[in-house]
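Provided herewith is a single structure, encoded as structure tokens, for subsequent inquiry.
A single protein chain has been omitted from the complex, and every remaining protein chain is retained in its original position.
Entry: chain A
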Amino acid sequence: MRGFKLLMVCLFFLLAGCGYKDIDKRFFVVAIGVDKSNSDHGKYKITFKVAIPPDKPSAKSNEAEIITTDSDSMTEAVRITRAQLDKEIDFSHTKAIIFGQSLVQKENVSEIIDWFVRRRDIQRIAYTGVGSPTALEVLKVRPAFERLPGNSLFLYFGRSGTEAPYVITEPLFDFYRRIKEKGIDPVLPIIQAEGDKYSILSSAIFKNYRMNLTLNDLESEILNSFLGRLKKTDFKIQANGESFFVFADSVKLNYDLLAGEKPTIHIHCKMSVTIEESKQTLALEKMHQLQILTEQEIRKNVLKLVKKFQQANVDPIGFGLRYRGSHLNNQTEWQKWEDIYPEIEFTMKAEVKVRGTGSIY
């Protein structure tokens, strides 16, 4: 009995996964870029950004090795890249996956993403994005303020650094979910490489596994609020010859789906703002008027955006998923929604509370 117990304990150790490999004998791939290949070696041009560790911990070093391979599949690309490096390639810290713009416009993205979601060692929290002009260009960027290779991108998307309102964060698991799920479409940030800086202003919406629609900065910002990922932002209000900026420290955008005789999506917006900048003198008596102007402007912009989605027949907010979730006729619901969506009516109520005109009186 004792021997048996001992044996059982020893069997535990067979569960030990990968073998012993020191951390300094590994090359950490911090970002992977996938582009469309022009050569005849393969369909894809796959780029690995491999971090070169700094000699001294205090030293600034965002040195990285960029390795590009043409291949038909990720597996082959990894195999070829292995031959070019003297240490074991390690994907456990791959936290950015960039798809080239020209690739996702034409190729089926679910085919490319397959390798990423199948590999155990790629973290599902890796950030995804569209690289413009190419993923390779994005990976090559080395901002002067970056301390470690790839860290800049992680700070952008991780929300531990910047809180820029245009940056849409899309982790791999959510991207994959949106690809597979009916009624909600993927949206990825477009990362623009500009010299030694990134610029993340616009975003791309996918439909049928391909990039379908591009959103500009204001639209990305509103979508971000819709997705509940944005708490603080600012808006430009321009109406009746007046122009001023409001800073919103709390934005709540949600909607009701009323699928009755006449299907309607009713959007509520609650916002608490202060005036941040103004071209004219603002009188305290005009506060109420400012509030109305702001409400109108917000209403106009939001409705414009959702109608744009409707026209392009894309659904990044997930109205369709909400419909499916609240209707229990599994066979027909999706067909029905596809009929409803192009005709659905949008109404909106914006409640803005102007809390002040800033710290000048």
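The working rule: contacts are C-beta pairs under 8 Å (C-beta built on N, C-alpha and C of every residue); 3 or more make two chains touch, one makes a residue touch a chain; residues count from 1.
By our rule, contacts and distances are computed from a predicted model.
Enquirer: Choose one: "Beta-ketoacyl synthase-like N-terminal domain-containing protein", "Aminomethyltransferase", "ABC transporter permease" or "Spore germination protein". The correct choice is the protein name in UniProt for the chain not shown.
Expert: Its record in UniProt gives the absent chain the protein name "Spore germination protein".
Enquirer: Among A:22, A:86, A:285 or A:343, which one touches the chain that has been omitted from the display?
Expert: A:22
Enquirer: Which of these, A:99, A:116, A:154 or A:337, touches the one chain of the complex that we don't see?
Expert: A:154
Enquirer: Quick one: say which of A:121, A:163, A:217 or A:345 touches the chain that got left out.
Expert: Result: among the candidates, A:121 touches the missing chain.
Enquirer: Going by the contact rule already stated, which one of A:40, A:55 or A:261 would touch the omitted chain in the full complex?
Expert: Touching the chain that is not displayed is residue A:55.
Enquirer: Mind listing the chain A residues that contact the chain we can't see here?
Expert: Within chain A, the residues touching the omitted chain are 9, 12-13, 15-18, 20-24, 26, 28, 30, 51, 53-57, 61, 90, 92-93, 95, 121, 123, 147-151, 154.
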